[in-house]
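Excluded from the complex is one protein chain; the other protein chains are retained at their positions.
Now for chain A:
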């Protein structure tokens, strides 16, 4: 607003008369008007709103393109976007009929749902009597499951996002991918046939799939050798275009894979994933902490270091004070003292916290560690950890079986559960919750889990008696992520859909990943 005001005032000072129009999308906030007024240009500009709030990024993905939602709500506690969400839900319900079953978990979900219901009441009669086309709606707050959002992604779509940064459903592939000297902006959705087949696959399968496809393609091309004129004519007019298209897409995705491989090898991805899995499973915490410390010391990447610290904090219910102090100091020394502000933000958002002092654990640990060498102290800390700590993530993980027990190798080619999106190490918590609630059609039996998630009173069911709902519609589920959703979660739920015969449609305030989450919390422009 101030920027606009400066432009207008500069023009005024220079004696230029112009007409100004400001279009607010998706809505204008009262505070904006106030600023215009304050700057003395309220009368000079005309304002409009463009209520464009739902962008279909794909056949099953709707985005509100509100990346600021996460910071505004989860850090600042500002509820300015709740109305936008309610409006979006209302729009969908007017288009697709009433939603007979509605579930939700989280404070923001609850508030959005209430506001939405108020909206529906006001506009009574519009949706009554219509056949519902979507049987279930599920509202989920991002802070119910931070862990999943912080993990490195290994399904192809997620990997592309983590590596190249997908914006609004499209991505910029640089010269190293296009094997030319130009970069290309590519739309990534179901229309890209090649992409559609590999997008949800674990990365280990993608290369094999692509090379097989390349071989098939070559075989198709080679068919032309044995053709007569008539067949050739047919081939050229009907098939060649499609083959060329496929060829182009293939080479693009193969290029992307190669680029990803190169980057990951350079980053020592193997080691990183090992640490992440250890944190998820609850083993070798001391070693993981040391890894993070080294990561910071080597100034590898400010965002990556922060992400790992947050993962450690959430899975362990906070860092032990000694670690918190030490890692924070090292972070400030490696990446800049102004990150003091970032740490304050992370603490407020609950992403990076310190365990309450006076824990039996800390006292014991410090006594014991004075007597033994570092290595042994680490092991003792681990032992105490499993006894004394009340780590909610661990408890939730146990109750919901988030860490699959595997005998032998986990088959990533033919996945048997949603954990494949994290190489078989971990089932995304958010997806598991959705799965359980849908199975039970309620929160029954999940009271303990809800309590552990600190969402007692914040998990709700809202069922309207709707006998018009066809069985077809009851299999269609709209999942609403408030605060962002990752491609891994989308892939996992698509898998669940295939397994259980559901079809999921995703509505998110924005597509997100660990990098975006950390950037949103960082007070300093990297």
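Following the convention adopted for this analysis, a contact is a pair of C-beta atoms (placed from the backbone, for glycine too) under 8 Å apart; a residue touches a chain by one contact, two chains touch by 3 or more; residues count from 1.
Definition applied: contacts and distances are computed from a predicted model.
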item	value
"Spermatogenesis-defective protein 39 homolog", "Auxin-responsive protein", "Fructose-bisphosphate aldolase" or "DNA 5'-3' helicase" - which is the UniProt name of the missing chain	"Spermatogenesis-defective protein 39 homolog"
Full-complex contact with the absent chain, from A:26, A:100 or A:158	A:26
Of A:299, A:401 or A:464, the one touching the omitted chain in the full complex	A:299
Touching residues (missing chain, whole complex) on chain A	19, 21, 23, 26-31, 33-35, 37, 40-44, 46, 48-51, 72, 76-83, 86-87, 90-91, 94, 111-112, 114-115, 118-119, 122-123, 126, 294, 297-299, 325, 328-330, 332-338, 340-341, 344, 523-524
